[in-house]
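A single protein chain has been omitted from the complex, and every remaining protein chain is retained in its original position.
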Amino acid sequence: MLSIEQLKKSLFVSLWFAFLTFPLLVIKVDPIERTVQWRWENMALVAAGSFLVSLLVRVFQVQQERRRERRATGEFVDRVPIMQIILSEPRYLYTLSGAVLLCSLVFPFLFSTYQTNIMITALMYVMLGLGLNIVVGLAGLLDLGYVAFYAVGAYSYALLNYHFDVGFWMALPIGALLAALFGVLLGFPVLRLRGDYLAIVTLGFGEIIRLILENWNEFSEGPSGISNISRPGFFGIELSLEHAILYLYYLMIAMVVFTIFVVNRLQDSRIGRAWVALREDEIACQAMGIDKRKTKLTAFALGATWAGIVGVIFAAKTTFINPASFTFLESAIILCIVVLGGMGSIFGVIVGALILILLPEYLRALSDYRMLAFGAVLVTMMIFRPQGVVANIRRSYQFKSKAEGEG
Amino acid sequence: MQKPVLQVEGLSMDFGGIRAMCELDLDVHQGQIVALIGPNGAGKTTFFNCVTGIYNPTEGNVFLNPPDGSRPIRLNGLKPNQVTKKGMARTFQNIRLFQKMTVLENVMIGRHCRTSSYIFGAVFKTRATRREERETVEKSYRILQQVGLADTVNELAENLPYGAQRRLEIARALATEPFLLLLDEPAAGMNPQETHELDELIKQIRDDGHSILLIEHDMKLVMSLSDKIYVVDYGKKIAEGSPREVSSDPAVIKAYLGEDIDA
Partner (left out) sequence: MEYFTELFFSGLTRGSIYALIALGYTMVYGIIGLINFAHGEIYMIGAFTSFVVATVLSIYGFPLLSIVLLAGLAAAVWSASYGYTVEKIAYRPLRHAPRLSALISAIGMSIFLQNYVLLAQSSEFQPFPELIPDFDFMEPFAHVVGSSDLVILLTTALVMVGLTMLIKFSRIGKAMRATSQDRTMAMLVGIDVNKVISVTFIIGSALAAIGGMLIASHIGQINFFIGFIAGIKAFTAAVLGGIGSIPGAVLGGFVLGLTESFATGYVSSDYEDVFAFTLLVLILIFKPAGLLGREAAEKV
């Protein structure tokens, strides 16, 4: 399958990586004790690992090449992926959704409170992912400061609760609105920038918000954060911790269902189509009579709204927040969820969030390598499967032979 | 006599001190097909970009006089989307379709500026939104039938053959309900059969009551379609008139065949 030539190339790659990682992976110095530790085993690992990866990539490329050739001669017909079939056939889709919903409803009774708690976190990321998906996946605006809106939501509730004893249900719409307002305030000046500038400005904005929260002690209590935030109220009844978690879990399920409903409706609407068109070609979009700024701003503000909602829920769940929860890495994780799952695909984002949040939780041994893996996932997905695990499919319409259209 | 639907007066465009277009005048009358021709780099696409608001012209005026007799509209300083909404739509020389969207969706995007439902309507599927969506789909489908793409509604735009993509661009522009259509080299890259069909299509669009301004290199097509031809070279108008007048104009022959025709 692979020629000697290619083996040689892989060998060279492995030598190169051994060289590359030498100073940082092999040598470890202790500048205080003044000792040097030589970790040669790391070099062997890197060499072997990069050799294997390089071989795998080569095998993959050869296969792709063959498939392309056979496709050209008509010998090979692409199989429609099973996910694609399920998603495009309403019957299957409803059955699947129903089954998933049923499983998630009985989940807390089958697993421990600890598991339920982890699941709540995962569901929060599902919502964040779906929110960012509107901005990045549909409208194609790379927002690297998404976490700022999440922070706005969380701090709105925390501060309102701390100063004015405002309850969760009151704070939820307020947090969402404030986040949307921030989205508009930031979006208004920066949305006319080109894509890569937008990425950097949003990144900077996210950092500014965090730095302000960290340094403005009178306002946000600085790095020590705000504690004793009230949990969501349940008709004025004081819940035990266990019940509070259960309550929060069902609340999250309801919120996720609501989010999916909204995003799904938006996706196939006039505004949703405009977002996708904007992502595809801005100039053509304008020439078709779409107001670029208004459309972008809507996407930006809607995405921010969702981050704000989840922020409020986050503050209520942990009952304690500080600026450390709102670093750039948080934005990166959410972006990674969207990219891995499939930009623009609701189902994909859900799958992405569950994989990326649950996997490190259950593979504790690997959790140190979490961020490393996230970085690698972003690069690998872009190179080998930019459409994500579950690709987005466009809605199709059926027509009778007459000019009559039906949805 | 009725005012021309498109009235361009003394349009000039500078790029960093270089004059790409110099005091161009041009009229398109209702129901006419007008062609803008000239060698490569003569400033034809620049003219389209200035008229449609993508560039902001350095000097000159662009007016639209809607055929329904409503007040003239000055286009200078309007954004491309506003221009489109006023009733002038265009296609692009290098095809700019929404590649990852279906053929039907591409045309539905054209309906955007004639519809109004927004977030609230989309989420709650109000009666007005549902009616609007139904209309959008029907109208888009009808336009696709008109340009002969009704069989490919659910294909992705990127999967269409070249000629079909050009026709889809026209369909998309028609969906914005323009009274004036600007076509930028619609026949580029088409084979003779496709060009012939395009010829029919453009005439049919004209007969439906649209006025058309087109940039084209295919002289056979230009001569067959046009009521009037403008010839530009180096950003200046060098001739205007009926196809017959223009094709015998010495300045035009010189521009196309070079200075040293006698040598």
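Per-chain numbering from 1; labels A and B assigned in written order.
Everything below uses one rule, namely that contacts are C-beta pairs under 8 Å (C-beta built on N, C-alpha and C of every residue); 3 or more make two chains touch, one makes a residue touch a chain.
The structure displayed is predicted, hence computed values, not measured ones.
S.K.: Quick one: which of A:Ile85, A:Leu211, A:Ala324 or A:Leu359 touches the chain that's been left out?
M.R.: A:Leu211
S.K.: Considering the complete complex, identify which of A:Leu15, A:Val29 or A:Ile85 is in touch with the unshown chain.
M.R.: A:Val29
S.K.: For the chain that got dropped from the picture, name the residues of chain A it touches.
M.R.: Counting over the whole complex, chain A touches the hidden chain at residues 16, 19-21, 23-25, 27-29, 31-32, 34-36, 42, 136, 140, 142, 144, 189-190, 193, 195-197, 199-201, 203-205, 207-208, 211-212, 215, 283, 328-329, 332, 335-336, 339, 368-369, 371-372, 374-380, 382-383, 386.
Here is the rule we use: only the chains that are shown with their structure count from here on.
S.K.: Just the number, please: Cα centre separation of chain A and chain B in whole Å.
M.R.: Chain centres of chain A and chain B, defined by C-alpha means, are spaced 41 Å apart.
S.K.: Show which residues of chain A lie in contact with chain B when the two form their complex.
M.R.: Answer in residue numbers: 262, 265-266, 269-274, 276-277, 280-281, 283-292, 298, 302, 394-397, 399, 403-405, 407.
S.K.: Of all residues in chain B, which touch chain A in the complex?
M.R.: 52, 54, 79-81, 84-85, 89-90, 92, 96-102, 104-105, 108-115, 117-119, 121-123, 125, 129, 132-134, 136-138, 141-142, 145, 150, 153-154, 156, 172-173, 176
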